[in-house]
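Got a structure for you, written out below as structure tokens; questions coming shortly.
One chain of protein is taken out of this complex; the other chains stay put.
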Amino acid sequence: MSPDSHAAIELRGLTRHFGERTALREVSVEVPAGATLAVLGRNGAGKSTLLRILATLLRPHAGVAALFGEELPRRGWAVRGRIGLLGHDPLLYRDLTARENLRYHARLHAVEPERVEEVLAAVGMARRGEDPVRSLSRGMVQRVAVARAILHRPALLLLDEPRANLDPGASALIEPLIGRASGLTRVITSHDPRSALAEADLVLALRDGAVEYVGPPDGLSETALREVYA
Amino acid sequence: MNPHTRHLRGLTIATAVTITAALALVFFYAPLDVNQGFVQKIFYVHVPLAIVSLCGYVLGGIFAIGYLRTGRRVWDMRSYCAIHMALIFSIGGIISGSIWAKASWGHWWVWSEPTLVSYLIVILLFATYQPLRFSIEDPERQARYAAVFAVVGAAFVPLNFIAVRLSTAFVHPRVLNLEGGALPGSMKLVFYISLLGIALLFATLMKYEMAAKTMRIETRRLRRRLLGDDAVRPLGRSAAPS
Partner (left out) sequence: MKATLAVLRKDLLLELRTLETVPAMALFAVTVFVIFHFGLNRSSLSGQLAAGVLTATLLFAAMLAINRLFVAEREQGGFDAFLLAPVDRTAMLVAKATTLFIFLAVLEVIAVPAFALLLAPPGLGQAVPGLVLILALTNLAFAVIGTLVSAIAVQTRARDLIGPIIGLPLMIPALIATARGLGPLLTVHGSGAPPGKWLAVLGLYDLVNALLAYAVFDFLLED
């Protein structure tokens, strides 16, 4: 069986604790390849924990989490290079330039150096590539972070507030890279449920770590949505 | 049923009997040392304490390997309790060693005695075990990092001894030492019984500590289940496994 015949993401009864606190409780969802999953919920609902587990950075305590048919955390190494993570933290060294940062990531991911220029140009940062990251504005840092996340041509994008700090122009610029048009499997979290719902094929609403709703976006009623954020 | 309370009664009785017997033998049977007199009898406390506590540290490291391999919290608990007890025994060991040094060499502290010096360094290292645990909040990470520390520390015990031993140009001529085998037969017998007594004491206290800690965790778990997660006060920061 080729890995492509599996769902891109398969979660069954996924549970994760932090000490006595349960951050995720029995979360189950299946995302087919190429689809977009929007994860909704208040701060502390478990969105970031879910993203970190999917990024292989955090191990699940119970249940199954599989990416492309590879079960985490045991087979994490098999999928690691296929995940692009764009989180709150840009994962860039402030004292290195954008280009140096990307070159470092390119070496770690064994990506050819030309790809660095390609992604820098794609996010419109080619001219500021020699500036240290600490001197860039927040929107620019976010653009470099996007470049970093797609540098190694991931098959799965994990996007935590991907358009934070971006002006409409920059938003449009990165759209083909991480938006629907990219054709990649995506998991998106957002404080703004409207925009996330608009581009989602599937919605997972979390409340205190438990699943409040999972299904197509039009199945989530206005009241249910308010409930999630209440 | 708490698994740590099994055999606890038998172990406690065996410990009490052995320690009593050892003390009786030390005071009434073991011969007075010709050079050092009565104070030499602290040897029967000091050396077993030192040996048992060093073994305790190494044991803590071995349990820590168990934790790293299996990820089961019971190994973390074992490792923690072994090191905790070993620390307590070490304090007794170093104080009794100091008294013995004063009595036989006239100084509370002698740098020329490699066993004592390397013992102090090991204590200084393992004294950081609790602060390390205390400053890591997430219990899982706390257990993992403490286990790594315990493994490194256990390997450090013999290495450190070799280095300190080599650095001591001369070793005090000792009337009694373990390596020399210069112990008269009656002293040897008493010594081994004392060693057994202290080892049993270590095992008993460690088991009690594990039983108490496991019980506390279990009680807390039940309370949370019965009263709800929010009704039980959140755990404060703790160095102990939880």
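All chains are identified by letter, namely A and B, in their written order; residue positions are counted from 1 within each chain.
In the analysis below, a contact is a pair of C-beta atoms (placed from the backbone, for glycine too) under 8 Å apart; a residue touches a chain by one contact, two chains touch by 3 or more.
Model, not experiment: these values are computed from the prediction.
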item: Identified contact with the non-displayed chain, of B:T20, B:T70, B:S112 or B:T128; value: B:T128
item: Hidden partner chain, touching residue among B:F43, B:F63, B:F149 or B:F202; value: B:F149
item: Contact with the hidden chain (one of B:R6, B:R72, B:H107 or B:R141); value: B:R141
item: Residues of chain A (touch criterion as defined above) contacting the omitted chain; value: 52, 55-59, 73, 77, 80-81, 83, 85, 87, 89-96, 100, 104-105, 107-110, 132, 148
item: Touching residues on chain B - with respect to the absent chain; value: 68, 121-122, 124-125, 128, 131-132, 135-137, 141, 144-145, 147-149, 151-152, 155-156, 159-160, 162-164, 166-167
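One rule holds for everything that comes next: only the chains that are shown with their structure count from here on.
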item: Euclidean distance of C-alpha centroids - chain A vs chain B, Å; value: 49
item: For the chain A and chain B complex, residues of the former touching the latter; value: 18-20
item: Interface residues, chain B side, partner chain A - complex; value: 137-140, 224, 229, 234-235, 242
